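Other chains of the complex are left out, but the ones given are in their true place.
For clarity, chains are labelled A and B in written order, and residue numbers in each chain start from 1.
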Amino acid sequence: MIRNQVGFTPTTKSESIVFDVGGTRFETYTGTLKKVPNTKLFALSRDSPNYRPKTNDYYFDRDPSIFRGVLDYYRNGTLHFPNDICATVVRRELDYWGIDEKHVAPCCWEFFKLYSERRATAELLSKAMGFEHGTGRRGRNIRRQSMFEKYYSYWICFALLLSVFTTIATESDAMRVPAANPRLRFNDTDNPKMVRFETTDPHPVIVAVDLLLVGFFMSEFIIRAAICPNRWIFFTSSINIVELLAVFPQAIAINLRYLVPDLSSYPKLYFAYWILLMFNIFRVIRLLKFGKYYVGLRILIVTLRASATEMFFLVYLMVVGAVVFGVAFYYCEVWTTATVIDMPTTIYWAFITMTTVGYGDVVPKTIQGKVIAVLCALAGALFTGLAVPVIADNFDRYYRQASVILMRHRLGLPIMTMLPGATKTRDQAWQW
Amino acid sequence: MIRNQVGFTPTTKSESIVFDVGGTRFETYTGTLKKVPNTKLFALSRDSPNYRPKTNDYYFDRDPSIFRGVLDYYRNGTLHFPNDICATVVRRELDYWGIDEKHVAPCCWEFFKLYSERRATAELLSKAMGFEHGTGRRGRNIRRQSMFEKYYSYWICFALLLSVFTTIATESDAMRVPAANPRLRFNDTDNPKMVRFETTDPHPVIVAVDLLLVGFFMSEFIIRAAICPNRWIFFTSSINIVELLAVFPQAIAINLRYLVPDLSSYPKLYFAYWILLMFNIFRVIRLLKFGKYYVGLRILIVTLRASATEMFFLVYLMVVGAVVFGVAFYYCEVWTTATVIDMPTTIYWAFITMTTVGYGDVVPKTIQGKVIAVLCALAGALFTGLAVPVIADNFDRYYRQASVILMRHRLGLPIMTMLPGATKTRDQAWQW
């Protein structure tokens, strides 16, 4: 479907043809123009409205700098353009001259592609920031907040943070007081965390605040669920599921504790109780709601989503590396009597070494194990050093573009402008 | 307020108009010029002094390369310029042709913005280096030092360093000698640091030097406070507050020690004494005074201040990450009897893992905990890998620009030059 460019032959001497493009003079042989069919210049004849008999040339009211490259394409069969000109301008001119962008030479292609990528990124980012396409105005669904809504959103943020704080404070040694009646009944436990949990209580103030917060979030959720227009959308929205999991298991756990005071006497129920407590982690995950208010986080999420391939590559490298080094380490260290390790442990060790964390809970004892450890650390430094910059590069690009979008938004300028209707706007042609 | 660029229609055939811009010929239709009102070219007529009847063209004594882009703006409604031309030149020409810089297309905007950012950075940096705006000369407040001042500043630097050294030496095992009369009275202490402090003395030479230094800095501070023209400015300057906190608590502590030889017998007083000793940290913070003499440090401070958003982003990512992983880790590790940890400890663990420090004082014992540890380490590598390069990029840019400024300063060249008075200098138009 692409013409074989090797077929380009030097033009035989034929009649000269002169162009005046925006005031600049160009000259070539008529034979040159006949090399690429189905283009504007191919079809050019003296009947064209661009022909000016007085000066015997063809006048075009266009930018001369791109025309230079266009004419060169007719001469040599490959389409290049100086990379100090915006690719959107190039595309507009190619549209005008009737040349498909597929003919852009491979060496200029990457540069050309960069700009169409930028356009895609701009759309992604402006969507993530809640702007309508190309207008720089907030979308309809993000209408102007009332005073009440503003202070309410501040309160929600504060309540979310407070709820994370109470979670941490509840499980913090420094904020627990000796329990009035130590509840630990089943004597076989030697788990110091459970012993602490049953022999001490969180500070009463923290308990009270936590109860109030659980109550508030529960009622807020129920009200929102009641008044929402479409319950299906409501309950399948990820943020609401997180909300649900953050609030209701806590409520159940609190009730369970007060209904069954001697909870720790029933091991299975006690286990279920702790599982319910584990849902506290959703309180922290709920913090991602802040993304609604914090632009940096939304850029990060867009970046990570767009860098899925690179993220997978990083994880793939780390996993394959960790398994190779972990298995090798196990067979090296199997000969020493000093350690009690199995293969999952050595793979964990390999991960911890490759990320250069190096806890030191598993360390090589044999010479061969030490060699593996050194290789593993070097491979880790190399693998992170290869994959992370690619993602960081994406982030940096997104971050810069997002600042441009934000700045233009603040100045009331359009984020993306459409190409004039006169040009063939194939894919709606956002101009970036 | 911005014209809807979609409205640009291809110009209908109308009269041709020819420009001679600095010797280069441009041609377009008169209709094209009528598309953008309130600009120099829109208002152009044969009465203009630029009209030359002999050649029937309009002569402008301007740079032709920017005019190309300007004319293209009339043709297509978007303003682009080749990115090998300085944005200051572009801005100057846009001023001349009466086109607002808001019309620069989004794709060229980032490049355009970069230059105005550079101008802002140049001002920040030259202020930080003590130059007056745009002159390359040291500001009035940084007058030429006399010989005495020069050697005195050397001595201050030496005294500051010596004072940090004595602080460290005083608390260093290797430089303490057994005390003539071990002073430890209250027998219930089992804190080895306090026992050492009371049973050994710092080397007498160090004590003497330290006393002399405290005396010197105290009198220097009092003299400066006495002769300063405005005591309010003096005592609210951050450097003087640090100075005050570095000197006077030490003096009190020394007096306290000599007034109450059996200090350790009074636990509360002893506690107060140690709090006074803690102010020693201001002796080290005082080292930032060096910034006055060391350019690199001032660039760093400017960078960190300008990168506040990115710094906050890094800290935000680390804090959210550490809380998420810390809470998850706690609930994973709660099932093992091998460790005694509470939630603040696991959050600390998550920080130490994410920064890949990995002390190993808290390590996962369960399989699920190990998985969390690996994910935490990977997330940490990713988060630092995303946020630090953005700050490092800022620093690199500032650092390079600062070297240019320094070099130009040494060559006696202006750091920033103003645009000629003929142009409309809206915001005083520093040229960068």
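What to note about this one:
The rule is short, and it goes like this: a residue touches a chain if its C-beta (ideal position, glycine included) is under 8 Å from a C-beta of that chain, and two chains touch if they have at least 3 such contacts.
The shown structure was predicted, so the numbers you read here are calculated from the model rather than taken from an experiment.
Displayed in place are 2 chains, all sharing one sequence; the entire complex defined by the structure file totals 4 copies.
The rule is simple: only the chains that are shown with their structure count from here on.
When the CA atoms of chain A are superposed on those of chain B, the rotation angle is 90 degrees to the nearest 5. If each chain is reduced to the centroid of its CA atoms, chain A and chain B end up 27 Å from each other.
Residues of chain B that touch chain A in their complex: 1-2, 5-6, 8-11, 13, 16, 18-19, 24-29, 32, 68, 71-72, 75-78, 80, 82-84, 102, 105-110, 113, 309, 313, 316-317, 320, 323-324, 327-328, 330-331, 333-337, 339-344, 347, 353, 356-360, 363-364, 367, 370, 373-374, 377-378, 380-382, 385-386, 389-390, 393. If you check the complex, the residues on chain A that touch chain B are 20, 22-24, 49, 59, 61-65, 82, 84-89, 92, 115, 118, 122, 164, 167-168, 170-174, 190-194, 196, 274, 277-278, 280-281, 284-285, 287, 294, 296-297, 300, 303, 314-315, 318, 344-345, 348, 351-352, 355-361, 384, 388-389, 391-392, 395-396, 399-401, 404, 407-408, 411-422, 431-432.
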